[in-house]
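Shown here: the complex without one of its protein chains, the others still in place.
Naming follows writing order (A, B and C), and every chain is counted from residue 1.
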Amino acid sequence: MRNALALLIVIVLAGLMMAGVSQLPPPGSPDGAVHRHVAAHYIDGGTEAGGAPNLVTAVLLNYRALDTYGEVVVIFAALVAVLAVGLSGHSRGPRRQPDELPVSPVVDRIIRLLAPFIALFALFMILEGHVLPGGGFQGGVVLGALLILLSLVLGPRRIRRMLPTPALFWTRAIAPLVFALTAIAGLALAGWLFALPEPAWLRELILVGLELAIGIGAALALVGFYLSLEADHHD
Amino acid sequence: MSELLLTTFAAVLIAAGCLFFLAGTIGLLRLPDFYCRLHATTKCDAVGAVLILLGVALIAGADTQTVRIVALIALIAISSPTAGHALARAGWHAGHRPWTREENDEPE
Amino acid sequence: MSSLAHLLPLTVLLPITAGVLAPALFHRRGLACWWWALAAAILTFATTVTLWRQLQSGSTISYPLGGWPPPYGIELVFDGLAALMLVLCALSVLILLAARRYVEATVPSSRQSLFYALILINLGGMNGFVAAADLFNLFVFMEIFSISAYALVALARGPVAALAALKYLLVGAVSSLLVLLAVALLHAQTGSLNMSDVAGLLAQAEAPGASALALGCLVVGFLVKAAIFPLHFWLPDAHASAPSPVSALLSGLVVKMGIVGLVRTRILFAEAEIVPLLMLDNLLVWLGVIAILAGAVLAMVQRELKLMLAYSTVANMGYIALGIGLATPSAVSGALAHTVYHATIKTGLFLTAGSILLCTGLSRVDDLRGLGQRMPLTSGALVLGLLAATGIPPTAGFVGKWQIALGALQAGQAWVIGVILAGALLTLGWAIRVINSLFFRPPARARVITANEAPVSMLVPSVLLAVLAVSAGLGGAILLGLVEPLALAIVGADHDH
Partner (left out) sequence: MTEGLAHLDYIAVVILFAIGLYVVLTKQNLIKKIIGLNIMETAVFGLIVTSGMVDGGSPPLLGQGLEPPYASPIAHALVLTGIVVALSVTALALVLILRVKAECGSIELDELLEPDE
């Protein structure tokens, strides 16, 4: 009964939405509003104005830098939230050690075999993100996946012990902090907060630094999420 | 003529890969327990994806693309069985016992 | 543009950076972290005040980030809603002041720095939300303050808090998603994300259905965030089970962000004639009326003090929705003034309820009998706050409601005044129950008899806010003058045609 009601509501809403979206400019047509207004300006400005040949990176780190700053803050806030809310520190009574499962030799070998390649790929994605497809977040996610895999091999306890230490928090905070520093550098050198200063080599340096910071931040956040879920599971 | 043959062969490979994906997905939805579902789904990646990639490589021919596709096939061939193995092992250690027809007629 | 405009992004960057640094700098040092957070909040407040004085001397301040001119880059603006930002920062300072003892008593020492970090990030997110002039930026800042708010609710102990936080998260995430969907639709339709640019393009657009869908998504999304009546169901649990300083933050400030969003939506669509704005206004009026009555009745049947306050928030959000829906200049400015005033009153009430909870461990109104003798100042602050909430002249609660009633007369909907009066009477009903219990009944619980007056750091914000709540109505003319231009911007287009 409840489900039927929900179905009815959903169908009515979907009908309304279809009526709405069918009035949008059809997707894929090159003269839709999306392609004529702001995006066309970005493409016309080219590498010179955007600062990066990969225009997605240019939009992320230059034209719409505040959004990306916000995004970095969201992921940091989520990490802080997960650490603050999770059960892992709430040990009630003596903490019961889970029976540590020995790592399967197959998994161990394969991860050890693949780890260098994954690391290389992640670094490539981060460092070349302003030229080719890729970027800080994408590379950071690969890096984070690698770290999670390694925590499987090495045993999560070794990594989990480091969870709430201040040193780790400095590294976790790296993305918002580097962003804030860049913003201030932009104010000092180019006159506006979040502006990328002029000489091309400096701009590229800043872009790579930002991507690297974002990558590290994203990777550590992923590991933080994984470990707090994993730790809770065993308690 | 040989090109037609090649394309046909590639099409067959891709179709077979898709079939494996379909079977794996149906298996994931319909089979009774964790291990059976795992059995079905690991076929998606290990066989289905590899077949599709082989077909694509045949169509691409001798190209730099093909090198990438071969590398991808190697990666999948290594990682997908490992993942399946790790999952099954974790399931066993977490206390899942395989489903048998005699004990419980009702699937989980 | 004067160089002072560079301070505008600082209202966002400053608290967020302080919050990001807090866990790294002050791990396991709760007191030091509290000082750090307080300093950051005060500095942000000072920044806002400086900007405010700049605003008084000139026109609206806008800041193009990275120097990119508006449709191409992100823009922050400091306009009429900035009055709200001022209040946000000031109240956050008071909330932090009161939070210290509460945090020391209830949050484990390894997590205190995380608590303050979340509060600061929340403040930065709200500041950004108020100042955002870019649709997607609005969404990003909304997510910043939402995520920190979900986590802050869950910081309270016990199963109720965890479930309430999860409910809050689910409902909040769906509403955020609706806003994102609307942003996507508007971007697909106009190719731009800057609000004033989009507003201009919408006015010429020829796709009424797509615009109406975007409007609908935005309105529903922000109505959920603002907890307007049928969409309020997440609020009472979340606000009542959160740690009390967090309740103050959520009920006083975070729900108001939904109103900010609604106001921005109204301005966005003000010139798009194709869209059924009149329907939206009627909807808001009806929802507001229902919310006022239902919120007050539901508050009346509660036994827990914090739940009563939470339902009273539902009722008060109804007043604000009603004022915006009436769409006459005085009603809208009344609604905006009530947003500010209700923030002040409700923050004070929740902080006071928090110090009672901390000092006695009791939360049910019947258990609090006779507390007036043991904790006279705290109880007095609670009574003053409750009186202001009912809207007795000349308290802060009065001005907004009076203006909304005037607006109802202008709009020719005199029956609304009856609803406003009924709401006030119902509120008075449960307020008197609380007051009676506090002052005119003998103590029933041992913990009331042994209770002592709350510590100074909690007493100061409570009493200050109570005094403000009672007396701020006298300064109503000033506040109304401030929000008037904004109110005209919202309703002006309507009156033309």
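Criterion: contacts are C-beta pairs under 8 Å (C-beta built on N, C-alpha and C of every residue); 3 or more make two chains touch, one makes a residue touch a chain.
Computed from a predicted model, the values in this text were never measured in an experiment.
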{"item": "Chains in view that touch the one left out, judged over the entire complex", "value": "A, C"}
{"item": "Contact partner of the left-out chain, one of A:L13, A:L120, A:L154 or A:A167", "value": "A:L13"}
{"item": "Touch with the omitted chain, as defined above, among A:L55, A:V103 or A:V208", "value": "A:L55"}
{"item": "Where the unshown chain meets chain A, residue by residue", "value": "2-3, 6-7, 9-11, 13-14, 17-18, 21-22, 24, 26-30, 32, 34-35, 38-39, 42-43, 46-47, 53-56, 58-60, 64, 67-68, 70-71, 74-75, 77-78, 81-82, 85-87, 131-133, 135, 137, 218, 221, 225, 228-229, 232-233, 235"}
{"item": "Positions on chain C contacted by the hidden chain, ascending", "value": "136, 140, 143, 147, 150-151, 154, 158-159, 162-163, 165-166, 169-170, 173-174, 176-177, 180-181, 183-185, 187-188, 193"}
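Rule of thumb we're sticking to: only the chains that are shown with their structure count from here on.
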{"item": "Chain contact topology (line, ring, star, complete or other)", "value": "line"}
{"item": "Best-connected chain pair, where connection means C-beta pairs in contact", "value": "A-C"}
{"item": "Complex contact set, residues of chain B against chain A", "value": "75, 78-79, 82, 85-86, 89-90, 93"}
{"item": "Sites on chain A touched by chain B in the complex", "value": "101, 104, 106-107, 110, 113-114, 152"}
{"item": "Partner chain A, residues of chain C touching it in the complex", "value": "6, 9, 13, 16-17, 20-21, 23-25, 27, 63-68, 71-74, 76, 108, 110-111, 114-115, 117-118, 121, 124-125, 128, 136-137, 140-141, 143-144, 147-148, 150-151, 154-155, 165, 185, 187-193, 201, 207-210, 212-214, 216"}
